[in-house]
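Below you will find the structure I want to go over with you.
One protein chain omitted, others in place.
Chain naming follows the written order as A and B, and within any one chain the residues start at number 1.
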Amino acid sequence: MDLLSLTAVELSKKIKAKEVTVIEATKAVLNQIDKIEDKINSYVTVDKEGAIKRAEEVQKLIDDGSLTGPLAGVPVAIKDNMCTSGMLTTCSSKILENFYPTYTAEAVLNLEKAGVVIIGKTNMDEFAMGSTTETSAYGPTRNPWNTEHVPGGSSGGSCSAVSANECFFALGSDTGGSIRQPSSFCGVTGIKPTYGTVSRYGLIAYGSSLDQIGPVAKDVTDCATILETIASYDKKDSTSVAREDYNFTEALVDDVTGMKIGIPKDYFGEGLEPEVKEAVLAAAKELEKKGAIIEEFDLGLVDYAIPAYYVIAAAEASSNLARFDGVKYGYRSEDYNGLHNMYKKTRSEGFGPEVKRRIMLGSFVLSSGYYDAYYLKALRTKALIKQEFDKAFEKYDVILGPAAPTTAPKIGDSLSDPIKMYLGDIYTISVNLAGLPGISVPCGVDSKGLPIGLQLIGDCFKEKNIIRAAYAFEQTRSYTGPFDK
Amino acid sequence: MSKQYETVIGLEVHVELATKTKIFCSCSTEFGGAPNTHTCPVCTGMPGSLPVLNKQVVEYAIAVGLATNCTITQNCKFDRKNYFYPDNPQNYQISQLYLPICRNGSVEIETEEGKKSIGIHEIHMEEDAGKLIHDDWDDCSLVDFNRSGVPLIEIVSEPDMRSAEEVIAYLEKLRMIIQYLGASDCKLNEGSMRADVNLSVRELGAEEFGTRTEMKNLNSFKAIARAIESERERQIDLLESGEEVIQETRRWDDTKEYSYAMRSKEDAQDYRYFPDPDLVPVVISDEWLEEVRKRQPELRDEKMARYAKEYEIPEYDISIITSSKHLADIFEETVAICNNPKKVSNWLMVETMRLLKEHDMEPEDIRFSPANLAKLIELAESKVINSSVAKEVFEKVFDEDINPEEYVEKHGLKAVNDEGALRATIEKIVEANPQSVEDYRNGKKKAIGFLVGQTMKEMKGKADPGMINQILTDILEG
Partner (left out) sequence: MANIISDETIEYVGILAKLELSEEEKEQAKKDMGSMLDYIDKLNELDTSAVEPMSHVFPVHNIFREDVVVNGDDRENILKNAPEQKDGSFEVPKTVE
């Protein structure tokens, strides 16, 4: 049996059945990293010693029966925008090149309680601003399916690591599609939960009103299990929502009979690659065969989501990233003359072009005279978009579409034209604006051999609907990774 | 000066609330403490940290709003005020711009010109900044975040004041209200109450306001009065010499008695306010509002009215005693025990005030217990000790809060009221001082004073002067 091909839940079962040890699993992952990391660059930090040490502790806790959870003993990777106490946390930015948090993000703490082994921190677009993981200060991550291509972003490192068996699952964060789009590009499964489901405490903010942490894994079962573990009501996060029901794994049933699934015509217009369209519609057919009721409808306002998103996200980012100033932590410029010059030098040298671009835009749209015209206008548009989804979910349990209009582009192709890159988020962004849950599951590969992702969107707090649909669809095909060719 | 000018003043008063913890984290607000020992990831702006609102801050803000006749905004929000400065760890301050918790209030002040109502435009909640210590040796500044995140309310007045007297009366009024509410100790010198003065001048009778400046760093009533005078003159001089007043923030240097502009090209005053996405709205239900209203303590004006009715003490005494909630509390508790308002008021008005002045203390610093003051009053009233001994014992009560009964017992300070013994002593004194007796009998009645003194000395001050006088006169006249 190839250890690395196991899912997280399968691995933990075998560990608890004493067929595999935590050390073996951890070493297998570390060997895989040694083997391919220089080609892929999924990680900013790999903590070998820490992982081995932790693996031994966890093994003891499993042996003495104090760790029995479904993820006990599983080696995982954490996106580098989540604080991990004593472990370098950079947001793939130079400005945090030397930042060692003194506390751990709530979502990561929940995983640690469940007995996982943290292997390291994964690469991302700097401060999660990007769709390709090319804006990282620590070099781009490459797509394990074809290293000429990007893994997507911003959680590109998390998705490539899972896809390349450099960990058994990973945490990512999703502000405009940053879990779902790279999951689709890397042929793995990722969930962006309902806003407020997973605590943001310890997640280094990009767009606070849009950010959510979520799982990236090999299948839907893993994702549901991980989400169940990391989701919690956290008094430290005022936007955290106390939910009645956290038992997402209950939805892992192969039955969609009678489930109403809506397909927004607007998601299948120009810009969508024919091969992607084909694969996604084929997936819909599969669900129909299983008894789901499929229907096309007009979602509306789809084209307004991206501009609204960029105003809101950039505005919040311009404020959220103000704290990186060379005073309390992180990079400080070598030579400067006085306080304000120190600020400017530090930030200009510490931030990359895409981050600066968004900070400038955000500062501008909030500046006096423009607030109403841009920021409030965007918040009003957001309200309208939410209404559109509310209407849709009166009719449907799930909305089905592509996760991205294309498969993974070649490295270097996207950054040249920002707007073009932003347009790649067209199917994912509105979900963040409306606070909805969304999942991306693999539904095929294109002629270039690159994975295609199916996106299923649910109503707020209705993760179970999309998990059920995704699980049912998953049963119609078998998981293939980049090396199973 | 040919033209007549009118000064128009509005105030922005920052008050540090008396909560145990900061506004958005569970760090102590205790004053002092080594640098950065009252800090956590939240109040130092660590990446990934998030704010959670302290409920007590809202309760205090509502209480102050109600006491200043404000309308409470029942659905209020927090906004971010964005600007870079090292004492501001996130480089934005969490404050309220769009929906402040209180609006449209007023307080009544009284000056020589009589009563006047000062409008309150709004009261909003916000977080305080850290402290910067300037290190001339290393030519750097050091940042201490202990004060970062301490809750403040900012009380913004309408431009209704016209003189330093009115400004100070207004501040005294606010301070009194807030102290009575227990929402803050309002100490200007410690910075728990800070006033920024917005001042403009205009020709008498003009409709339009002139261009205003904002003056900061005023940490005493004297400084405020001086700053207002100096800024008024500065602006008038500018106008008189045909120049223009520039709208700017100026920093007052009270030692130099001069203010200078703080503006630099690096701070474009554009704060890019927007609703803080990390905090949710505060919704204040009618029920909640009622609860706070019910809990409101008696404020000074009500107290003064009640004293006038309940106790027969002079208006003047009432105004002094109620000028400090602490003093008023001591007064009421003592009266409750000894039931002698006039005497209690006397002891507070005369001896207590004298000692406060001597030690240069505030009424808030009084530490003696009403019980011991009451005991002392009873001892004096029942002539167990005479008045001079009483004063002496009170100083002990004031300094160490001793129990007067025990103290008098221990040091044998009881007045000697046994006439036989007293008469004997007096006879000795009379014999020993034939000259004074002579003088007295020759009509120098004043001479008796010397004999009384001698007797008192002999009795170690424990005799009742009245009694001595009486016995002496018998002997001398007899």
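One rule holds in what follows: a residue touches a chain if its C-beta (ideal position, glycine included) is under 8 Å from a C-beta of that chain, and two chains touch if they have at least 3 such contacts.
This one's a predicted model, so the numbers in the text were calculated from it and none came from an experiment.
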| item | value |
| --- | --- |
| Contact partner of the left-out chain, one of B:Asn104, B:Ser117, B:Ser141 or B:Asn339 | B:Ser141 |
| Hidden-chain contact residue, picked from the options B:Thr44, B:Ser157 or B:Asn372 | B:Thr44 |
| Subunit A, residues in touch with the chain not shown (by the definition above) | 98-100, 102, 195-196, 209, 235, 238-239, 241, 301, 303-304, 306-308, 310-311, 318, 322, 325-332, 336, 338-340, 342-345, 347-348, 351, 353, 356-357, 359-361, 363-365, 367, 374, 376-384, 386, 418-419, 422, 434-435, 460 |
| Contact footprint on subunit B, counting only the chain that is left out | 19-21, 25-28, 34-41, 44, 46, 52-56, 58, 77, 82, 84-86, 132-135, 138-145, 265-266, 268, 270, 272, 275, 277, 279-283 |
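Please note the rule applied: only the chains that are shown with their structure count from here on.
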| item | value |
| --- | --- |
| Intercentroid distance (Cα basis), subunit B paired with subunit A, Å | 56 |
| Contact set on subunit A toward subunit B in their complex | 82-83, 89, 91, 96, 99, 101-103, 105, 200-205, 207-209, 235-239, 315-316, 318-319, 322-325, 327-329, 339-340, 343, 363, 366-368, 371, 375 |
| Residue ranges of subunit B in contact with subunit A within the complex | 41, 44-53, 80, 82, 84, 86, 89-92, 143, 264, 266, 270, 272-274, 277-280 |
